[in-house]
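Note that this complex is displayed minus one protein chain, with the remaining chains in position.
Our next item is chain A:
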């Protein structure tokens, strides 16, 4: 007992222990408090029996079961199709001799860098029919009768989400395929096994964990995505959990919305947890010694058809949407060339005869305000998330034997990964919409956006920071210890210069996700805190197609520029 007290007293004298306590406190504030607040808001007298209403009341079908079925349908469709397409492209790029596979590889990674609503807007621009009124899409304008199932509802929602998330499956599976050592395949071929047998017994089992985790990631994203079902499903009342809970909360039915948020967290969280369980420890890539690249598969007569298919796929998802969006913004009448071309929607002054007098986006002070807000939010969240991640990583590294600390930071830093953006937004409102301890009510402030953004970016920021610190061998610091340098000096001169590149790279990627995010902020944005993604969403819902598309292009431009910048900052890339 005395020894424990003495140890405690000794620990309290170390600054790093105080730092660790601070990090844990911030993590609790960002993650544990909102989740607790979300649960608290759904129970007790103030909640007015929200759980009962949602689960078994007369409205249960409309509130819960239909949206749940919608979510699962979209998730399953997205998961299956995205995995099939991603695996196909990964095989083409890594193992086949299809011409231009390098370029296919680059293009296949593009859709994921775009905001998911960009693809939904592009879809609308082409396929929109007159079911819900407003301007028709390109096809309808050309006189093609677009059936409702192709214009609205689950089919376009799934296809747009697939176009967005097959990138993810592609990246995961391509990495796994590239890791299957050439020697491993050669050794199997030398036994005399047929190519099919080598593929099914050697290659496929090696990438199976990646395929599965790609599927589950896409499934979870499909279940919880907000923007796409909101744009393509809501007009025909096709609901998912995300759109339903948004509807509930934004119309003042907060408690039931919170209940739906919890259901969504549980569904998406379970899928991701199962995925992690199934794939944990099942990566075989480290077993092989020196990596050799697998020889390419000769596809023979199938070469050109395969190439055409792969090219068509990346063109349709990476190139066409951008072109469609860009083109649509210069058409005077949406979906039709008859009206001629115009820059009005970009730079035009207010004209009561066009779009109810809305100005061109580059002249509209509210849009410019939103641009400023988006950039500010992106920068602030990126800096806060990465600094927090770096502090957490540094503390974990400095206290390698503090088990409880590692478990706590690991858990709190991972949980937001399981929480869909809309639900996280709901949780943040539930907790910080009202005063919390010394904090005033934050609803409608910039701070609440930052809180939610940092919480959402935490898993990625922490992982990036830990990876960056992990790259720095412990011996580098120990060598500095032996010179007699004190901890702050070692950190500034040795560790910081070595991790800064990785951290900067991580910060840029957090910035990108924040700039194109809609789901986290959709419940939190008020007219006092405008953001580009929210402006585009509002314009799209109100039928100002050209304005929405133009703003989306601005967002895409910022995202792509920053992504390219991040690639230059990638750790391990030599500055030349």
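The working rule: a contact is a pair of C-beta atoms (placed from the backbone, for glycine too) under 8 Å apart; a residue touches a chain by one contact, two chains touch by 3 or more; residues count from 1.
As a working rule, contacts and distances are computed from a predicted model.
Considering only "Sodium:proton antiporter", "Phosphate transport system permease protein PstA", "ABC transporter ATP-binding protein" or "Glutamyl-tRNA(Gln) amidotransferase subunit A", the record for the omitted chain gives "ABC transporter ATP-binding protein", by its UniProt protein name. When the full complex is taken into account, the listed residue touching the unshown chain is A:473, out of A:56, A:250 or A:473. Note that of A:178, A:387 or A:485, the residue touching the chain absent from this view is A:485. What chain A contributes to its contact with the hidden chain is residues 473, 475-476, 478-486, 489, 493-494, 497-498.
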